[in-house]
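All protein chains but one are shown in place.
Each chain carries a letter (A and B) given by its place in the written order, and its residues are counted from 1.
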Amino acid sequence: MAGSGRGAWIPHATLLAGLALVLFPIYVAFVASSLSLGDILAAPMTLAPGPHLFANFREALVSGTLGTSGQGVARMMANSLVMAMLIAIGKIVISLPSAYAVVFFRFPLRRLCFWAIFVTLMLPVEVRIIPTYKVAADLKLIDTHAGLVLPLVASATATLLFRQFFLTIPDELAEAAKLDGAGPWRFFIWIVIPLSRTNIAALFVILFIYGWNQYLWPLLVTDSPGMTTIVIGIRQMIGTGDAQTAWPLVMATALLAILPPVVVMLTMQRWFVAGLIEPEK
Amino acid sequence: MKPVILAATAAAVGFSAIGAASAEPTAVQWWHAMTAANAAVVNQIADDFNAAQSEYKIVPVFKGTYAETMNAGIAAYRAGKGPDILQIFEVGTATMMAARGAVMPVYRLMKEAGEAFDRNAYLPAVTGYYSTADGKMLSLPFNSSTAIVYWNKDLFKKAGLDPDRPPKTWPETFAIAAKLRTAGVPCGFTAAWISWTQLEQFSAWHNLPFASKADGFDGPDARLEFNNPTVVRHIAKLAAAEKDRSFDYGGRTSEPEGKFVSGECGMIQTSSAAYGIFKNGAKFEFGTTELPYYPDVPGAPQNSIIGGASLWVMAGKTPLEYKGVAKFFTFLSQTALQQKLHEVTGYLPITKAAYDATKESGFYAKHPGREIPILQMTAKPPTENSRGLRLGNLVQIRDIIAQDLEAVFAGKEDAQAGLDDAVKRGNALLAQFQAKIQ
Partner (left out) sequence: MERRVIFSGRLFPILLLTPQLIVTIVFFFWPAAQALRQSVERQDAFGLSTEFVGAANFAGIFADPAYLASVEVSFVFSVAVAVLALMPSLLLAVMADRVVRGANLYKTLLVLPYAIAPAIAGVLWLFLFNPSFGIVGSLLRRVGIDWNYLLDARQALLLVILAAAWKQIGYNFLFFLAGLQAIPKSLIEAAALDGASASRRFWRIVFPLLAPTSFFLLVVNIVYAFFDTFGVIQNVTQGGPGQATQILVYKVWYDGVAGLDLGGSAAQSVILMAIVIALTAIQFRFVERRVHYG
């Protein structure tokens, strides 16, 4: 469409304005991470980066959280990474076969199974957190990676998306496979999963972000300081009771904490869009 | 905190590492709600204790805010797990006390573990709060504070006020706040922990009942009584002052402290434990003084009450773990450590010995404002209105009070209606609590 001529600047101007608004909070966090606490409290703070950027980031990386969480940022980021990977991979691994079963087979109670999974779609863990904790404790899962991850793996998003995609796989493909004598398992492994690559990648992005950003459940279910995640670590840096918040350090750590999900998002963005949107067509 | 000093005193108190070197130390879980600088203090104490002996290992675990920590401890207890030591804020005290069978009383813990323990070593104002009616101490006070006033001397000067004369009474407070506003200060004064400073402390300080039954000490059938004319008049004055910002509400808990550190407000009423924050953050000179009172209220000023948190020991642990907890509590009660904690954090010294040692060290002579909280809390022998509060569901009651005060300050309700509503809703929660524990 109209990419030239008069008025061609309007789209760019609108987009730039939108971009400025959307990125403003992140930019302010960046500026705050380069100032001293006094600069910030002497409101309103400046919008030009200050001289303490490296000092603040170095402190955030080296010692910023040692006092409050007893852990360095690197360790907590590693914990978050493990949790996010396990949740993302776990969800995908259990969702692929269940979507496959629901789409390619007819068996008793199929609808019921589908609904049972589907209902879990929306209810967040915060709402059922106390009974869930009880269950995890009964199963001796407190303070284990299994306890951290399994209750969050129960979700229908992935199953639903795979199901929609599987419905678009041409019948001819399955016919051909059947004629070749391929069983349902081989068809699944050699045809369906490779075809789902894009969707898997897209879901991985969403689920990784979901996993990385968890707060309440990890707080409740882990007891060892060695399992603290970065989101908890940041929350602990913000004075809740009678303690002062070191805002520049908090902002530096927060920027570090959003880096991994952002990197995942950016590197996989191509598949993210394609995988999420194509099954919708 | 200097680890060396603590380690040395620990050795003096009599820990022996002999014979335990080979065995794996017994882990003692300590769940706490301390953030920022205070979290660092907690970790430091644990490290010092662990370095001073090798039989036990204190493992401090952050469990969120005070409310989240309490809930995590309760959820864990229900599931048959949970920490050995749980830090509970003062408003959770009634809930913990009602949970007989779920907690191991501190007096019994110390006796069974054979650790020396004398409740009279602690400041009476502190002990009273955490003891049963017959004087048995159920939890160990850890971080205790009370409400005081801080004022910004630079802003006082700017407004042409004497920087060394803070207000003594409420009428003076409002007058000074108005002068600060006239001089262009954005906010005269503010108050953190709004329910705690403006209703709970206010009632004790004016010798008024916050609730019936000696503020709940005499039984769970206590009901709220803070909608009396003195309190209503006070809240109405705050609401009137909010209009021109000579008083400016800044949030339910510690948020308003930011308004003071930044130089926005000339005065603040908040926890004595905020001292460290202001010391580190403020770019101006400030002083501390006692809470103001209304001179026309008979008996005022009485004494202020305690805030902060104490350490509860959970039931169902092994004797070995209890032994470790007891040793740790002895370690915590050392005079040197308490004195250091008091000086570093602004929390109160909880033992008489630590208070005396601080006095003798000349600390108060150098920092006169730091003795204010203790003097204010121990000014007069407590009456039944000023021992503290022992009310169930107090966490929610505080939120209800804050909600109604917000409506009053925003001009949506008048003070009488707001406080009546808070009493009505709060009493429903008290009745609920009573029904649950009986």
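Assume a contact is a pair of C-beta atoms (placed from the backbone, for glycine too) under 8 Å apart; a residue touches a chain by one contact, two chains touch by 3 or more.
Model, not experiment: these values are computed from the prediction.
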item: Partners of the unshown chain among those that are drawn; value: A, B
item: Hidden partner chain, touching residue among B:K81, B:R252 or B:K340; value: B:R252
item: Candidates A:A60, A:L86 or A:V231 - the one touching the absent chain; value: A:V231
item: Touch list for chain B against the chain that is not drawn; value: 67-68, 70-71, 74, 77-78, 95, 98-102, 186, 242, 249-252, 255, 258-259, 262, 264, 393, 395-396, 399, 402-404, 406-407, 409-410, 432, 435-437
item: Interface residues of chain A (partner: the chain not displayed); value: 1-3, 10-12, 14-15, 18-19, 22-26, 28-29, 32, 40-41, 43-45, 47, 93-95, 97-98, 100-108, 110, 113, 116-124, 126-132, 134-136, 139, 150-151, 153-154, 159-160, 164, 167, 171, 174-175, 178, 183-185, 187, 209, 212-213, 215-216, 231, 234-235, 238, 247, 250-251, 254, 257-258, 261-262, 264-266, 269, 272-273, 276-277, 280-281
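The rule we apply is simple: only the chains that are shown with their structure count from here on.
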item: Complex contact set, residues of chain B against chain A; value: 29, 33-40, 43, 59-66, 68, 72, 75-76, 78-81, 83, 143, 145, 253-254, 257-258, 261-264, 271, 273-274, 276-277, 280-281, 283, 345-347
item: Chain A residues touching chain B - in the complex, by the definition given at the top; value: 37-38, 41-43, 67-70, 130, 133-134, 136-138, 142, 219-220, 223-225, 228, 232, 235-246
